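Removed from the display is one protein chain of the complex; every other protein chain stays in position.
Now for chain A:
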Amino acid sequence: MRRRLAWLGAEAMAFLAALWAAPRAGSLWGWLFPEVSRPAYTQDSWFALLASHLALSVGAAGIAVLIGLPAGLAATRPGGRRLMPVVDAAFSLAQAVPPVAAIALSLPLLGFGAAPTLLALVLYAVLPVLRATVAGLESVPGDALDAARGLGLSPWQRLRRVELPLAWPVLLSGWRVALTVSVATTAVGAVAGARCLGTPIIIGLSNANPAYVLQGALFTAWLALLLDRGMGLLSRPER
């Protein structure tokens, strides 16, 4: 555990070092793309882009958890089981809308910037949270639940002390998917003017500058992988 944590820390440091070096590595980008006149992206600070990218994607994943977890809990309670197909269908529909279309559709309402991006990300990320919540809670052994009831745990105590701890690894795997998906998808928000690691991609595309595109794509993918590994470290059963 400690070794894996140290590795992850080292990778995060390498990522930050690469962000720092990117605008200073004009000769590297120029060697890769000799036809581009200004190959290093210097319009924004990469750290500022990283910060707003993280705020958007972590915020979206957090909101997806805040919606998907209670929905999943409600759908697995005795009174809520009939809701399950409806909730699942609604969330599936939400995910079926491509994020770029969701952004385009919400632009007239929400305007340019972070808001339509956040909406699109939440719509996209909430289904894995819901599905993992339901799958995790349904994986809890029935005999343990029967015993918990028979021993006198209240519904809240059964949830808090038995169901959630046993469902925890599955819950977390859903959150992990939600976070990874939204980190990777946040880049799309650049089309709506949200500042993020996708911004160099959009600017590069509109200015025929493949060096910008490569830099934006590289750091977006790298960040998604880093966070995915970080979430993986958390997914051990809670005591």
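We take it that a contact is a pair of C-beta atoms (placed from the backbone, for glycine too) under 8 Å apart; a residue touches a chain by one contact, two chains touch by 3 or more; residues count from 1.
Keep in mind that, in the parts below, contacts and distances are computed from a predicted model.
The chain absent from the displayed complex carries the UniProt protein name "Osmoprotectant transport system ATP-binding protein", chosen from "Dipeptidase", "ABC transporter", "ArsR/SmtB family transcription factor" or "Osmoprotectant transport system ATP-binding protein". The hidden chain makes contact, of the residues A:79, A:108 or A:150, with A:150. As for the chain not pictured, it touches chain A at residues 141, 143-154, 157, 161-162, 165-166, 237-239.
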